[in-house]
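All protein chains but one are shown in place.
Chains: A, B, C and D, in written order; residue numbering restarts at 1 for each.
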Amino acid sequence: MTVTYSSKVANATFFGFHRLLLKWRGSIYKLLYREFIVFAVLYTAISLVYRLLLTGAQKRYFEKLSIYCDRYAEQIPVTFVLGFYVTLVVNRWWNQFVNLPWPDRLMFLISSSVHGSDQHGRLLRRTLMRYVNLTSLLIFRSVSTAVYKRFPTIDHVVEAGFMTADERKLFDHLKSPHLKYWVPFIWFGNLATKARNEGRIRDSVDLQSLMTEMNRYRSWCSLLFGYDWVGIPLVYTQVVTLAVYTFFFACLIGRQFLDPTKGYAGHDLDLYIPVFTLLQFFFYAGWLKVAEQLINPFGEDDDDFETNWCIDRNLQVSLLAVDEMHMSLPKMKKDIYWD
Amino acid sequence: MTVTYSSKVANATFFGFHRLLLKWRGSIYKLLYREFIVFAVLYTAISLVYRLLLTGAQKRYFEKLSIYCDRYAEQIPVTFVLGFYVTLVVNRWWNQFVNLPWPDRLMFLISSSVHGSDQHGRLLRRTLMRYVNLTSLLIFRSVSTAVYKRFPTIDHVVEAGFMTADERKLFDHLKSPHLKYWVPFIWFGNLATKARNEGRIRDSVDLQSLMTEMNRYRSWCSLLFGYDWVGIPLVYTQVVTLAVYTFFFACLIGRQFLDPTKGYAGHDLDLYIPVFTLLQFFFYAGWLKVAEQLINPFGEDDDDFETNWCIDRNLQVSLLAVDEMHMSLPKMKKDIYWD
Amino acid sequence: MTVTYSSKVANATFFGFHRLLLKWRGSIYKLLYREFIVFAVLYTAISLVYRLLLTGAQKRYFEKLSIYCDRYAEQIPVTFVLGFYVTLVVNRWWNQFVNLPWPDRLMFLISSSVHGSDQHGRLLRRTLMRYVNLTSLLIFRSVSTAVYKRFPTIDHVVEAGFMTADERKLFDHLKSPHLKYWVPFIWFGNLATKARNEGRIRDSVDLQSLMTEMNRYRSWCSLLFGYDWVGIPLVYTQVVTLAVYTFFFACLIGRQFLDPTKGYAGHDLDLYIPVFTLLQFFFYAGWLKVAEQLINPFGEDDDDFETNWCIDRNLQVSLLAVDEMHMSLPKMKKDIYWD
Amino acid sequence: MTVTYSSKVANATFFGFHRLLLKWRGSIYKLLYREFIVFAVLYTAISLVYRLLLTGAQKRYFEKLSIYCDRYAEQIPVTFVLGFYVTLVVNRWWNQFVNLPWPDRLMFLISSSVHGSDQHGRLLRRTLMRYVNLTSLLIFRSVSTAVYKRFPTIDHVVEAGFMTADERKLFDHLKSPHLKYWVPFIWFGNLATKARNEGRIRDSVDLQSLMTEMNRYRSWCSLLFGYDWVGIPLVYTQVVTLAVYTFFFACLIGRQFLDPTKGYAGHDLDLYIPVFTLLQFFFYAGWLKVAEQLINPFGEDDDDFETNWCIDRNLQVSLLAVDEMHMSLPKMKKDIYWD
Partner (left out) sequence: MTVTYSSKVANATFFGFHRLLLKWRGSIYKLLYREFIVFAVLYTAISLVYRLLLTGAQKRYFEKLSIYCDRYAEQIPVTFVLGFYVTLVVNRWWNQFVNLPWPDRLMFLISSSVHGSDQHGRLLRRTLMRYVNLTSLLIFRSVSTAVYKRFPTIDHVVEAGFMTADERKLFDHLKSPHLKYWVPFIWFGNLATKARNEGRIRDSVDLQSLMTEMNRYRSWCSLLFGYDWVGIPLVYTQVVTLAVYTFFFACLIGRQFLDPTKGYAGHDLDLYIPVFTLLQFFFYAGWLKVAEQLINPFGEDDDDFETNWCIDRNLQVSLLAVDEMHMSLPKMKKDIYWD
């Protein structure tokens, strides 16, 4: 379920964003608390070893090691790399959202261009609409783990009413080593052409208008598929992850409070709890979590797209629009500004 | 109300932008003065405690703490994170502006393609236009708090003349668990098809031209809805907010003027008022406020889009264009460059 | 007048860009010399006060203040903020250029699709073309100070031949509290429809082609208007300006040459003229000037768009194209590569 | 073969990305292990020379050199340059993916607009489709080394069935010093026009619809060609490579562990293995490898596009769609939500 908080930030108010810091669902805390605990435990363990177990000489050695780690921790350009990487991930994520296939444009056209209120007309419009929904369902099955869980086999697709048994037979019968999600669109084109031959679609202008819209729908589908198929190169993700993990590894040792009496620069205070390092952990690990959440928005994270909901909405709404609402019109009345 | 200052910066002049620093509406001062007061009060309080209440040993401890905080304040990459985040927010904000639905393209087409100056023709054009305005109103109600306040129920929509009582009945009658803002567009398509059958719209070319334009309008509407529905992931906003707040928290302690006689590096001057820290506060908090203002541009901030004005303008202008101005033409006369 | 220098940089040559450093029109020197003088005078004044007027203790205090200022000057992230801000401004500026309305696409269509070489045909084409030019003129009047100066009232528009007296009467007669720049497009649509009814435009395909092109022109117009109406949020501009001004204010004190005999770190040389600080001034203030120049490209800066020239060019060329050149064709002859 | 890992990151989980660190195919380790070994060997060699071979004075000199190198290594802005460069490369790479030519849009149109189930009709559709596939194959041969290896001569293209012997003769017969990949599209246009004259394509609307789609396909092809022809300027790539190589060269000397007893700042610990430098190597060299992999996505890297697979898929699917599936339709039945 997408976490919507825009109504909470409609106006810029006094410390406007602080309210967002207190949310749990989809929040940085929910995403990070496990990693945070691990980090804190490790930090504490090392701290205890240093304070209680090590002998004097070992302590001296550890202190040098800590300073060495701290110096390099600052050289790791985590911010910069995360900035570029997250920008890339966020752009891809948004493009995927913008390319979610919605059948609305097609349903307006089908409702107004495919004529006939008799049963054959209704069947025609419903079937066309169903083919459209079927295609996006087939795509979503490849792309989204949530949808795949719901429709693990084509049987489930048939059962859910997206495909009839006849269609399934024809579909299975096609010999092709490649994905067949485009098949319902061929049916769509054939059916529309047939409808035109029967005069249900009036002329080529109406027909091509439908075909153009269908192709637009197909492009959305195939773009979603493309985003899933060709992700951000693994190397890039590994580079970023390595940078962040290395940074925190270096922090575990390098940000220990060293014995203030030894007079190391910047180590004249022992706070026991490394407040700023923990905040940095939240900060950088949170930024990386943004990427983890968005890199595949078709999972089951709090912030992922609700594809199963989309599938239901699209079928329900589009059948309603082309069947029940076909040619239904409220009585035209003069509006209140007439004259 | 949008704050327009472009005429003030038409020419690059002597210290051209300094004039902008003296504006109040929509300015950084108006947005930040409360936070600024809180920050200043806290800073002063801590300063007074340090100077007056603490004992010698406590002072020494505080001084160490202050230096520790200062060191980490500089490590928090506020600038960088804000730069990437604000760029993202500004892009989204501008895309939302560009996708505000304006009925102008449709009204030109309706005025020129839906024929008949008799009452039925007028009714037809006005009704088509009204459906267009109704859809965007329904979207604006979901998206904008200002519009929602003005039209809290569908009753208000009917009263304002965007919907007739008949239409409302039909609208309410539709059984769907999903949002129904697309319904007027189905009516639009049906009505246009009817008009074509009656010969009021001459042929499929004219009709499809209308339908294409209507679909473009719908895409604007649904994109606005999408921007509202799927915001910038909460985690990202939290990360940025945390970074800025942490920075200022660290500054409250770390930027205190320490006793110059103790000879801490960089602390040989006691100015009482931390001019540059306060400027930094304005600077970073102001940058964050840019994001707060723009993250939802449909609120009631000084810089938010005037959606209620848009709604009124669109209805007034579009009815004027398709009714009163339909086929009205000034007498053609030779222009002054003729021959 | 736009400053065009692309022919000067056609080839990458020995120190290729140095030639650009010697230009005056549109240059950094012309834009900045006043601010530079102010900065230099203030710097000199402070320098003289420090060297000549202050007593020993005051000098010591000033030296501490100077070091304090210098330290913070380096913390102000001017580069970064300017980088993001100027990128934003440059993108907006270029989009405005790309969306300048040119009537060329429309004039080709009108010339080839609106038939009849008799006086009525000529009048038809010229009038259609004039409506197009009139709309952009109305928009430019709102957007550009230069155009507004030239056409302060609608009377001037009529006098310049963009509008006839009849049209003006009709235009003024329309009751609307909103801007009316879209009115000529309604006339355009009505006139085109009339022409089609008269058979001057052959069919709906030609007509819709014209209407589509007209709507594209309208989108350019309204986008320009949008850029003017909804600028970069004032807060953002203020934040950037504050950052740059603060930086220079800090430099005025912090970059003074302190008495080398006192042995302050980095102050063992007294050059009297702070070469690098002055270069930094040119550098940062110049970058800000880029923004100042481009934030509203419709003013009268050296680098602003020549809107008045556009208006004249568009009217002259488009009337020429649809009238004198209508159906004019050079005799077809075999080209020299025939066979 | 593209490395797809999106299903592994569908949900943001506990240390979500760490699993990615353990993959081999397409991973940073596979890409970098050779460079890493070279770097490690050189580092060790220098280390051994310093520790075992150098005399005391030589050691002192080396130590100074090492500190000098280290100081400059930190000044080389590798992160920043890599950030900008990789962003550029990634954008180009993705645009190339988005512009891969898929014949699906065309095959829907051909299947539904080119009529006739007789042999001539089948031949017509198959030939049209083949021309489309032939063009993209000709482009892929110029662009992709993998495809070129598979089809080193036009003979191979003929053998693989993309071209008939007759077509080849006509193709070879054309005198032109320029690339001829556009020739099949001329045939496509001619054949479509012929089909229209024969009534197999019903009217100009259907025909132009086909032509528009064909032109879109051509644009994809020519854009791919453009990306191959005009790469990122060599200078840019050299600048980035130089920066990274220089950095590692400086690290080889500058990151040696110097004798702790000499008391050089930051050199009071001898770990023998420079953990962080090696991590930095992985990090920066990995980032550069991202660019190396993506700068030409038509090679045979693990992450390159599978063009040969595309070619086969496109031919197989598109012939299937326009021939076997032409006008094939499942029997229309009421769906389960009927009434």
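The rule is simple: a residue touches a chain if its C-beta (ideal position, glycine included) is under 8 Å from a C-beta of that chain, and two chains touch if they have at least 3 such contacts.
Predicted, not measured: the structure shown is a model, and the values here were computed from it.
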{"item": "Touch criterion as defined above, residue of D:49, D:123 or D:273 at the omitted chain", "value": "D:123"}
{"item": "Residue touching the undisplayed chain, where the options are C:21, C:165 or C:179", "value": "C:21"}
{"item": "From D:90, D:132, D:252 or D:288, residue that would touch the chain that is not displayed", "value": "D:288"}
{"item": "Contact footprint on subunit D, counting only the chain that is left out", "value": "31, 34-35, 38, 61, 64-65, 67-69, 71-72, 75-77, 80-81, 83-84, 87-88, 123-124, 126-127, 130, 144-145, 161, 164, 166-167, 169-170, 174, 176-178, 182-183, 185-194, 203-205, 207-208, 211-212, 214-215, 218-219, 222-223, 226, 228-239, 241-243, 245-246, 250, 288-289, 292-293, 295-296, 298-301, 304, 315, 319"}
{"item": "Interface with the unshown chain - residue positions in subunit C", "value": "2-7, 9-12, 14-18, 20-21, 23, 26-28, 31, 74, 79-80, 83, 86-87, 90, 97-98, 102, 104-105, 107-109, 111-113, 115, 202-203, 205-206, 209, 213, 266, 268-269, 271, 276, 279-280, 282-283, 286-287, 289-290, 293-294, 303, 305, 313, 316-317, 320-321, 324-338"}
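One rule holds in what follows: only the chains that are shown with their structure count from here on.
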Apart from subunit A, which chains still form joined groups through touching: B, C | D
{"item": "Homomeric contact subunit B-subunit C: same or different residue positions, threshold half", "value": "different"}
{"item": "Euclidean distance of C-alpha centroids - subunit C vs subunit D, Å", "value": "39"}
{"item": "Mean-CA-position distance for subunit B and subunit A (Å)", "value": "24"}
{"item": "Residue list for subunit B, restricted to those that touch at least two other chains", "value": "31, 80, 83, 87, 203, 205, 289, 293"}
